[in-house]
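Removed: one protein chain of the complex. Kept in place: all other protein chains.
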Amino acid sequence: MTSACSSTLDFAGSPINQALTPERKIELYSQMVRIRQFESTSLKYYQGGKMGGFLHLYIGQEAVAVGTISLGGADDHFITAYRDHGHALAVGMGMNECMAEMYGKQTGCSKGKGGSMHFFAPDKNFWGGHGIVGGQTPLGLGLAYGLKYLGREGCCLCYLGDGAINQGAFHESLNIASLFGIPVVYVIENNGYSMGTSQERSSAYNGCLAQRAEAYAIEWDVIDGSNLYEVRAKTHIAMERARKEHKPTVLEIDTYRYYGHSVADSKHKGGYRTPEEIENYKQNHDPIAVFKRLLMAEGVLTDALADQIKAAAKTEAAAAAKFADESPTPTIADISTDVYWESDHQTPASKIGHHFFND
Amino acid sequence: MTSACSSTLDFAGSPINQALTPERKIELYSQMVRIRQFESTSLKYYQGGKMGGFLHLYIGQEAVAVGTISLGGADDHFITAYRDHGHALAVGMGMNECMAEMYGKQTGCSKGKGGSMHFFAPDKNFWGGHGIVGGQTPLGLGLAYGLKYLGREGCCLCYLGDGAINQGAFHESLNIASLFGIPVVYVIENNGYSMGTSQERSSAYNGCLAQRAEAYAIEWDVIDGSNLYEVRAKTHIAMERARKEHKPTVLEIDTYRYYGHSVADSKHKGGYRTPEEIENYKQNHDPIAVFKRLLMAEGVLTDALADQIKAAAKTEAAAAAKFADESPTPTIADISTDVYWESDHQTPASKIGHHFFND
Amino acid sequence: MSRILTYREALREGLDEELARDPNVVIMGEEVAQYNGAYKVTEGLWNKWGDKRIVDTPISEAGFIGMGIGASMLGIRPVMELMFWSFHSVAFDQLVSNAACVRYMSGGLCNCPIVVRGPANGGTGVGATHSHIPEGLFAAFPGLKVCAPATPADAKGLIKAAIRDNDPVYVMENTLLYGNTGEVPDPADGDFVIPLGLADLKREGADVSLIAHGRSVIHALAAAETLQAEHGINCEVLDLRSIRPLDVDAILKTVKKTNRVVLVDESKPFGGVSAMVAMLIQEHAFDDLDAPIKRVCSIDAPAIYSPHIEHEQLPNPRRIVDKVLTFA
Partner (left out) sequence: MSRILTYREALREGLDEELARDPNVVIMGEEVAQYNGAYKVTEGLWNKWGDKRIVDTPISEAGFIGMGIGASMLGIRPVMELMFWSFHSVAFDQLVSNAACVRYMSGGLCNCPIVVRGPANGGTGVGATHSHIPEGLFAAFPGLKVCAPATPADAKGLIKAAIRDNDPVYVMENTLLYGNTGEVPDPADGDFVIPLGLADLKREGADVSLIAHGRSVIHALAAAETLQAEHGINCEVLDLRSIRPLDVDAILKTVKKTNRVVLVDESKPFGGVSAMVAMLIQEHAFDDLDAPIKRVCSIDAPAIYSPHIEHEQLPNPRRIVDKVLTFA
């Protein structure tokens, strides 16, 4: 969905995009393709009974994670909700540990303890993967607070859905972010729906969702999420505002999910969304197709290379599924680790008193 | 404090004030005086050790409760925070049951179970008295929802402080109020401080606090709380919008408290507020003095009558203190009533299984 | 005459009957109306009852549960769905400060006839934050009532009792039971309500008492069969059904009969419902116990995701059998 607020400037020409080498552009394109292939493969094996719980696919939204995260430097951090596979791969997590996590294996990024909604890679500045709607928004504030406290010139990108904006904790976070001058950028990934509820049925607002930021004297912008260049150009401004001026921003990135809320959502096609609406997005706003057209026009990408990238991603995802399948499952003993740092590290503190109460 | 947003129209001439008879004007004046005398008396006996817990005085803010509540009809309801004595008297509660409540006596409005922060009179459409900051805001939404559900043409006035606007539950309530078309009027009693924190140190905002309503496409207004006519004129518009159109409003009423946050607050004078600031308000914005001047100019009130009203209020408050003092204290058995409706009414349901677990 | 219904259908039938009975009953929650409910408990109700009675809310649990509580003070009887009971964490103030205390703080002037319902269990591969087990947590607050049905009939009977009750009642359902089937009396045979506070002896036995609630009852029954068949141990299974009010008499009765107790409770072992039941038994039936009361709870860690292992963290028939055998 493109928003009325969003314009059609030449984002490819903005300095931050001009600075991209052809190699880097291909890399960004590849990342989007890898996310999509990873997820298609996940879907296949989810349906094959290899995973538990929910599977929230990111397909259709790839330019948001890839575009925004591509702007991250050493001191920029990321945190998101449960629809986290795209962000995880975009920060550089491997398909193996991600797939293995969904398979609930010891080799998973969270040792099979978190599952699809809870991917983490602090070494890559990625702090999850959070299942409680809106719950990540004060945490993202805290990461950004920490950066400022430590005197690092960085920011935190904190993602949330269009439905999540109605959680109180988000508003508390916005007030504090503005009041304290916290370098956090809230990215509303507006895919138009929270489960089966359209944006109109869940939120009251003026103009657009991001405009709620005005209530807290916070800058905001709306972005067409099908265009990776636009995502980068506008997000860069917000990130610089955070890093240099310690000022927060709320960005609303209009996007779309092709699949249901989770795989269990059978009503997403023909129920609360028309097949035409879905088809229109796929045909006219698909972020991978849009970027492909741009890169082909630039002479950076060819059909052959695109096919090769896709095939490689598919192979990589299949290999990840194999890796996950062959990995060992957690043991009963594993249930009891990672509860307390002190216990895991067998510190003196961990040896005083009972920490666990199993009969 | 008068806000920049607030203008100086002739509110006395607005129809809702024109409709006031001289008797009714005297009654409103008397109500403000009664609140102030009630509270002065409370302070005296609080300091005399007659009460427990906190005492949050309303003195300085009287025109807010009296002005807004004077507009209430049979189907209009009220709910507020812990600074609730003014609202309680304004809805028509007696000084006796209010004073006795603070004394922790059986004859208190809440049988001595709630205390100063928890006055209730559902028979007068007054639903408390709530101690958790912001906690009353979804409840007020619910009262208004209930009115609409039951098909009654009424609204709920829900009061909160300038510090309370930063509780998430309030924002959730605003979104729902706008989305569902709920006849609730949120009244921010902006006395400039939340405990020792000034408005500027607790809230980020554009223009004024009430303007946060725009984020939810809700109407808002700012009111000079020292002028009872203005309070009535502007609140009436909001209440009519709620009753007739089922639309919420956020009102910010600028006001001031003469005393500390609670009686325990020793820093309110010379700490976080200058003595000059306090003195200025008392001299130039005291709601009782302002209304007195207006009524004297109108020829409705004389100095003699004003003195008489004050003396009567003082006597009434002293009698209430005597009543409270002489009332019986709750017994140990009283601790265990009013927990469950079913138990209090000895229904069949209350006799099945253990409801209480005292050893 | 009774019919075979799923637990989900039984709940729905209970809701539907109460919607018909009392025009002030209103169902609200995320996706309960147009989407038919995340777990389809409310399927068809919006079609039948329309926008006024079946209300979709934004993802604002504090907001809409607080709204329901406020409305209940005026006489509305909201039945609010938490998509997962785990989301209690974002509406905790409403659940324990407003609902539990408003009657008391007003000296009995305010009533709060609400129901909050939804699934409250682990075992569905959704990780720690979605798998809290809050029966014991809420039962600890005087002013609240809590029940946890294990069968379709109990689900229907208890949801109806909850809706009619004039106090706040929190109904803890279980996603893993929604599809289970069982006999439910025919509405034609009369109004079917199971009072809160009444335990149900789901299996008679002489040797050991298994006391459980919710899905643990099903596990206890399975374990009892194994113990009978393979070890000749005859277990009695008491289903608490209601946690508060609690049928202390039924608990003491089975203890006096068997003199040996295993409590089965999906809660984490620090506290939970079972620590309280143990406290009551040792206090009131001290001399009837031949051995310490034992428990099968969840293994003491946040809920693990891995579908390969999560059922080992929870009580299950094998763990119950093993625990009973330690009496030998």
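Going by the order they are written in, the chains are A, B and C; count residues from 1 in each one.
Following the convention adopted for this analysis, a residue touches a chain if its C-beta (ideal position, glycine included) is under 8 Å from a C-beta of that chain, and two chains touch if they have at least 3 such contacts.
Quick caveat, the model's predicted, so the values are computed rather than measured.
In the whole complex the chain that is left out makes contact with A, B, C.
Across B:G114, B:P183, B:P248 or B:G353, the single residue that touches the chain missing here is B:G114.
Interface note for the absent chain: among C:L11, C:V26 or C:V90, the touching residue is C:V90. In the complete complex, the residue from B:G13, B:G52 or B:G270 that touches the missing chain is B:G52.
When the whole complex is considered, the residue among A:A74, A:L150 or A:A304 that touches the unshown chain is A:L150. Summary of contacts with the chain left out: across B:N96, B:N166, B:Q211 or B:S350, the touching residue is B:N166. Residues of subunit B in contact with the chain left out of this view: 51-54, 104-105, 110, 112-115, 117-118, 130-135, 163-164, 166-169, 194-197, 201-203, 267, 271-272, 329-332, 334-336, 338-339, 356-359.
By the touch criterion stated above, the residues of subunit C touching the omitted chain are 86, 88-90, 92-93, 96-97, 100-101, 104-105, 127-129, 132, 136-137, 139-143, 244, 267-268, 270-272, 274-276, 278-279, 282-284, 286, 289, 291-295, 300-302, 304-305.
If you put the missing chain back, the residues of subunit A touching it would be 77, 79, 108-114, 118, 120-122, 127-130, 132, 135, 137-147, 149-150, 168-169, 172-173, 175-176, 179, 337-342, 344-345, 347-349, 352-357, 359.
Quick note on the criterion: only the chains that are shown with their structure count from here on.
If each chain is reduced to the centroid of its CA atoms, subunit B and subunit C end up 40 Å from each other. In terms of their C-alpha centroids, the spacing between subunit A and subunit C amounts to 36 Å.
Distance between subunit A and subunit B, defined via averaged C-alpha coordinates, is recorded as 45 Å. Residue positions 166-169, 201-203 of subunit A are each in touch with at least two other chains.
Multi-chain contact residues, meaning those touching two or more other chains, occur in subunit C at positions 58, 60, 62-63.
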